[in-house]
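For this depiction, one protein chain was excluded, whereas all remaining protein chains were kept in their positions.
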């Protein structure tokens, strides 16, 4: 069993035009920078991307949008991106907006082998259009289907050679959920360690869910909204 | 906000006859010993207990069974307990056996506010009797309902004053799931520390799910099947 | 005089109770954190995966791995805990968050809320708002009573696409504090110097006014 690959290029080698990809991260926090850059370089196109956000104009998924590699974006919030807006309004880009909790839970469902889940999010709104709804204990829920993605691409803080992953702070977000949900899961990590170095009580993603892993390079970790307070 | 109670007696003070309790643990591993002993002392009866197993004759839930405090047992495996068998065969005790993964997932469903989940476990067997089944992607699933328990009683390794919990090794098992699923959740821990001492990246149960916490005493941590190998 | 944003936040903060877990939306709701009474233990949830959100970091101490749901750099308080987005919305969906405060473009007299989409304008998405309003046990909306044209945003029925149905429990606007009841908006308090008549005039939905309506005192 050798899950360790040399880098992003090798990790994404078989991602093809028209594939469905999940990309971890919330805003620009915890996004798989190395893999995104490699996808941009590879130039693969016609992609369906499932990710909470769509990056900004010059970072994250925004870089793939700029190159028109994305056919469809499935996300909960897509602000902060002028090129995205342009492509959306011109009809070049298809967008499916879904509630953030529904997005997360549809990943969980895939990772846990549950074909569908029930959530009240979106009941009585346009999100419910065409969906089956059902009442349990006098409350209405929508039935939402598990995702089925060709690849999940996630970013972790530390990982080991068995594919076990640990995330840092709020860079965790969707990463462990998508890691469980991909048919093939690619993990890039800031620090790759030998199996046995991570505390087995404190691994967020068990390696059974991870197929390829590599230590990423030159993380920019850009901050989207730098907010500070001044010292008194 | 003060979640810390003096001990098991205070923690279980309002558990009443006829309540439904979830009890964490797998076999005798990770069971809430202090609370079980307090329940035995309190003598509350007519309980419905949801737990993966039912203890052994003289330890764990077996102690409650011996006192005939349990009206109904919901579990996945109930061997290793002669008194249990006697009460079951005599009709004193009602037992509902459900697949272990279904048990776990029905806890998760409760903790995540999902009224029902789909699982293939039990399709085509007597477990499916009276349950709604449904086909997704050519595979049949049973719809299983989230649990609704008055109290969840769990055992963790460490906990803090905010109710955050960390489990050790396979003593984790059902504990974090039941912790999320109780209307009122009681946690006993081997070591209670001030808020801020646990690494926030490595907490298994966020305190929001925990209502009462205390440092347990005199853990026996009995081993059910002692298996060893000999040194060469 | 109508309340300013800080005053709206300050008034909402009076709804907090010791031990509450609270989710604060972007904008005015965020300001509520500044008015948590001293000695009261309130834990802030950020739906991107944090319980125990603290204030913004001091300059130079920003951590790119530590942001809130508004993507702002933040800090944590002792006892904080990180988790993934499924657990975050799991605890929201299970009703473990005691109070959710968020903004709105429109609220109806039945408690429907619209705050994510304006037809004809670029739609950025609902983020976590639909999950929050569909699940929270107690939702307070912080909003302006009217739009810039002076038209009421408290309506018989929302005109904009809905975020959630029958979920809002209370509104703190720049003019008033109102509960949503089975009989429509119920006026509880008015901003200092704002008359009941003005509130009536600026509330398009059904408004219940019973007895004397006290002014909000700060």
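By written order: A, B and C. Residues from 1 in each chain.
The rule is short, and it goes like this: contacts are C-beta pairs under 8 Å (C-beta built on N, C-alpha and C of every residue); 3 or more make two chains touch, one makes a residue touch a chain.
Keep in mind the model is a prediction, meaning the values are calculated, not measured.
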{"item": "Chains on display which the left-out chain touches in the complete complex", "value": "A, B"}
{"item": "Touching residue (missing chain; options B:20, B:69, B:105 or B:161)", "value": "B:105"}
{"item": "Identified contact with the non-displayed chain, of A:36, A:142, A:178 or A:203", "value": "A:203"}
{"item": "Hidden partner interface residues of chain B, rising order", "value": "26-30, 52, 75-79, 85, 88-89, 97, 99-105, 107-108, 119-127, 157, 167-177, 204, 221-231"}
{"item": "Footprint left on chain A by the chain that the document does not show", "value": "1, 110-114, 160-162, 164, 180, 194-196, 198, 200-201, 203, 206-209"}
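In the analysis below, only the chains that are shown with their structure count from here on.
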{"item": "Distance between the centres, which are taken as Cα means, of chain C and chain B, whole angstrom", "value": "37"}
{"item": "Approximate Å spacing (C-alpha centroids) for the pair chain A, chain B", "value": "33"}
{"item": "For chain C, residues contacting two or more additional chains", "value": "82-83, 86, 89-90, 92-93, 135"}
{"item": "Residues of chain B engaged with two or more neighbouring chains", "value": "112-114, 200-201"}
